[in-house]
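Of the protein chains in this complex, one is absent; all others appear in place.
Right after this comes subunit A.
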């Protein structure tokens, strides 16, 4: 089915099930611990061995010698495969560093061996017996050094005359900001069980967001036909972008299985994940904003750098600055600097999370310099078109309403306007606001719906990484086919099913439900043909046409199947599709120690039709929590001498915990975006993390009068500047 123009009024505007709150249909499995995650597939795999990885202990260089004799002779060991035993595996386009093989070391903890044994204890112990010698070569590990060296700033995009605008500017700012490298730190480690016993057909039970991409990457990496690969990933214990790609767990498990002729399972040990797998690159950003005295922005100039292994793209922090606010003159430049840290790649809201963390502080600084309320300043500079290409209108943008509704609900008007002047006991109290923007990407998505033995079974390779896919897909089928939720069975995350959008870039919910809708229409057509009726209606479990009225599950004969893919048409290229929000935060900063505690946080979101307010709210809450971590504590600490992340576990890398999270509130605007999908929905899973960190920073400024521009906003950055007591 082609989606070539904005959706008119349709059945979703009269919905019974879509857009209504429904508890997760996979909830009972998850609360009882019976949802099977990748490493636990004892239901389908027998007689497996366990693999344990060894990582390189240098950041860059070559392996000159590996002695695995002691490991091979250790108790229980079935095989040891070292990087020197096999040639470098071909690299899929989606991987920047190789996953295994050959003497080259591209980053710290790159996998250089796997030990396969009867038990985890045996494999782990034997891994420590492998001796490795390296020839180390110097690497680049310091982003600030790179920033200083970067003289020649080639411009990605310039509109108008930015230099002239700054010369003319009545008010301007020009500041440097830092964001930290961050880890996805999803709770389920990367894990796979591989059965490649015959060296030809590979079955992989894994934890992955993108089934089709990973199947393709596996085919490239292991030089197999895609037809000989099967992937299953029905439950994913969190991803946040970290499981978009094929990673070492899958490759090592597969190699181990081929070598031993038995299924092999590998989970990446937690302290290994931070350097072996991917992360969000830190950034250095310079942001200049120019405005007239009346508060209208005349120019943006945003340049940023991030790190990447050669060939990668880093963290592009300038993109949102191109389109979020009005202003005639604008220039952005992003430089991905080749460095020898582990592989930087996408993490939740790649680009925007880091870019808005900075842009939204800068907006606060500008508002102050202009003597304007930060909410009013943002409203004044709203745009309904892409300011770079004014002929492109936003399909549906209610950013102003987010700010207004948020102000009202939060009590923004009553806030203290003089920074550092509200004190409660030993706490300085402050409030801050930030805008949120994230693109509303759509991806072609397919599904199959079968009318089978008293129920509708929907199959798609879409994944549920905690996002609620199972539930919203069931809602889509129930709505379109006129049945109850109980009459729908959802099967996900299997390469035997039609290729979907997968989960990433907040495109999953909107795209996959559109694909499921298309498959339902295909099934309706099949049903019409079987019954020889024209344009039947599907309601209350019945198929109705003219004077015909038959129970859907009473249709006789062979199973009926509808399969289709929703293709999103080019018309979307000519409009701007986005999601918008506003965050409001109240913090308390300890007047003596500088410790910051969040008191409350409100986010107002404009993201088209909210398919399920329960699961969507949880997505936004989770994004807010992650933005609080990004603001206050999350930072991969780089050992710039040896080139690795030193705090590579969950004690050293500090994500927000229960005690860090105060009262949270989410408000969804009641909006519809027919240009996005037939369901008029857009993604919301990444909007919550966009801008939230800046709202915290701005609230801290309001509390203390100290402007912090470097994340995370830890107390050591303020301690010598706190207001006198």
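Descriptive notes on the structure:
Basically, a contact is a pair of C-beta atoms (placed from the backbone, for glycine too) under 8 Å apart; a residue touches a chain by one contact, two chains touch by 3 or more; residues count from 1.
As a convention for this text, contacts and distances are computed from a predicted model.
Choosing from "Ubiquinone biosynthesis protein UbiV", "Transketolase", "Inner membrane protein YebS" or "2Fe-2S iron-sulfur cluster binding domain-containing protein", the protein name stored in UniProt for the chain missing from the display reads "2Fe-2S iron-sulfur cluster binding domain-containing protein". Among the residues A:477, A:514, A:626 or A:681, only A:626 touches the chain that is left out of the figure. Residue A:466 is the one among A:387, A:432, A:466 or A:608 that touches the chain missing from this view.
One of A:82, A:214 or A:664 touches the chain omitted from the figure, and that residue is A:664. The missing chain, though absent from the display, is touched by one residue of A:227, A:418, A:651 or A:725; that residue is A:651. Touching the missing chain, out of A:81, A:105, A:130 or A:185, is residue A:185. Screening A:615, A:635, A:677 or A:704 for touch with the missing chain picks out A:615. Residues 23-24, 26-37, 39-40, 42, 75, 119-122, 125, 184-189, 235-240, 267, 269-271, 465-468, 614-615, 617-619, 621-626, 649-651, 655-659, 661, 663-664 of subunit A touch the missing chain (whole complex, contact as defined above).
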